[in-house]
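Have a look at this one before I ask anything.
Take a look at chain A:
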Amino acid sequence: MSAPLLNVRDLHAWYGESHVLHGVNLTVAEGEMICILGRNGMGKTTTLRSIMGILRKRSGRIEFAGRDMTAVALHQTARAGLGFVPEERGIFASLSVEENLMLPPKVAEGGMSVEEIYDLFPNLKERRNSQGTKLSGGEQQMLAMARILRTGARCLLLDEPTEGLAPVIIQAIGEVLQKLKGRGMTVVLVEQNFRFAAKVADRFYLMDHGRMTAEFPVAELPAQMDMLHRELGV
Partner candidate 1 sequence: MSASLAIQAEPRVVLSARGLGRDFAGFTAVNDVDLDVEHARIHALIGPNGAGKTTVFNLLTKFLQPTRGSITLLGQDITHTRPDKVARMGLVRSFQISAVFPHLTVRENVKVALQRPAGLAVQFWLPLSALDRLDARADHLIGQLGLARWRDHRAADLSYGRKRVLEIATTLALDPEVLLLDEPMAGMGQEDVAMVAGIIRDVATERAVLMVEHNLSVVADICHHVTVLQRGEIIAAGDYAAVSADPRVRTAYMGSEA
Partner candidate 2 sequence: EVSDGKVKIGILNDQSGVYADFGGKYSYEAARMAVEDFGGKVLDAPIEVVTADHQNKPDIASNIARQWYDTEQVDTIMELTTSSVGLAVQALSQEKKKITVNTGAATTELTGAQCTPYGFHWAYDTHALAVGTGGALVKEGGDSWFFLTADYAFGYSLEEQTGNFVKSQGGTVAGAVRHPLATTDYSSFLLQAQASGAKVIGLANAGMDTQNAIKQAAEFGITAGGQRLAALLFTLAEVHGIGLDAAQGLTLTESFYWNRTPESREFGERFKERTGVMPNMVHAGTYSAVTQYLKAIEAAGTDETEAVAAKMHEMPVDDVFAQGGKVGPNGRLIKDVYLMEVKAPGDVTEDWDYYNVLATIPGDEAFLNPAESGCPLVQ
């Protein structure tokens, strides 16, 4: 196996005094799509925020494309090829939908074009001149994803991209993710929606109280259902 694209070793993270991650280990190969499952408050979002460098009180090793990211300034992480879709969406009120879409700087070739994005999310096209936060909750979620697809990031960190979305849209997003995978995109997905995750992910991690407590490929999914039912109630 070639060196993983993203390799996280013994990651600890803190919010102020409270110690939230207790030694997370995670590897993602180039072109792979992994999914982190876990109940509320187990540290999934925190893991993504630490990898991205948004949460800076952390220790351990985060290697991306062979480079140690813990020393890299926040605005350089994106340049290295990591793209982040936050759970709270982060749409900018003072920018129009289109400006929101165009905001993140292109970091590499190979991102989707604006036309492709509008084809994928017709809602956004229709509302492209309105204020970003005037979109409905679900539309904002689409916009948050769409704008990262433009930048040409090699690896996407998606935090619950289906939260609050209508089933049809979730389906569409599932298709987008398949398409991205087809293009060789690497994805780290955090999901509550197990049914959705089961359809798209190659490998699963289960997170519990700041640690990864289980890891298995999609092929083992049926065998793991009991455990998942116990842990997650799915």
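With respect to how the candidates were assembled, all candidates are chains of the complex that A comes from, given by their letters.
Criterion: a residue touches a chain if its C-beta (ideal position, glycine included) is under 8 Å from a C-beta of that chain, and two chains touch if they have at least 3 such contacts; residues count from 1.
In this text, all values refer to a predicted model and were calculated from it rather than measured experimentally.
When the candidates 1 or 2 are screened for touch with chain A in this complex, the one that qualifies is 1. Here chain A touches candidate 1 in the complex through residues 39-41, 123, 127, 130, 134-139, 141-142, 160, 163-171, 192, 194, 232-234, going by the rule given at the top.
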